[in-house]
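The complex appears here without one of its protein chains, the remainder shown in place.
Showing chain A:
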Amino acid sequence: MNRRDAISRVGLILGGTVIGAELFMSGCKSGSTVNTDDLFAKETTAFLNEVGETILPETATPGAKAANVGGFMAIMVRDCYTADDQKVFKKGLSQLDEASNKKFKKSFMEADAKQRTELLTDLDKEAKEYSKTKKPEDPNHYFSMIKQLTLLGYFTSEVGATKALRYLPVPGKYIGDYPYKKGDRAWAIS
């Protein structure tokens, strides 16, 4: 995001929650001491990929699993999150499973697609409600983190940018009055 984009965009994002974008501008507390190695375990990647796939499933275009958002989330949490956010994220993975057990007497991985969607729809509502009254110093909700990372990881991945969106590395020209019809895909961010 260069300066002009930042100027125009700040004007546009007021009032709304900008998922993903805030990651790029977030403040910080330094000194990460949380061990995030376990986020890179095969089972965790598979788990996060299934959570991501439930948020952004395969439709006419590939889903989040095809973009390996599970692997992406681990990298982002390890490198970009504050220690506090890392703790919330890690704890969140077991909270998500607990919620599944409570609701369906099954772990998330054992639940079927319909149950997974039902569960994450609830968690999304819960996270949105929480964010409404959250003070800046309060911890973030783990599901907000997962959802943000899923969207960021998917739409900036090769699969997401070229299949779900239209990726055009060298447009060569600018047309400010370009036809659009419902169903046409958006341009990927370069």
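As a convention for this text, a residue touches a chain if its C-beta (ideal position, glycine included) is under 8 Å from a C-beta of that chain, and two chains touch if they have at least 3 such contacts; residues count from 1.
Assume contacts and distances are computed from a predicted model.
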Absent chain [UniProt protein name; select from "ABC transporter ATP-binding protein", "Autoinducer 2 import system permease protein LsrC", "Ferredoxin" or "GMC family oxidoreductase"]: "GMC family oxidoreductase"
Hidden-chain contact residue, picked from the options A:L48, A:V88 or A:L120: A:L120
Hidden partner chain, residues of chain A it touches: 1-21, 23-26, 28, 30, 32, 54-61, 63, 75-76, 79-82, 117, 120-121, 124-125, 147, 151-153, 155-158, 161, 164-165, 167-190
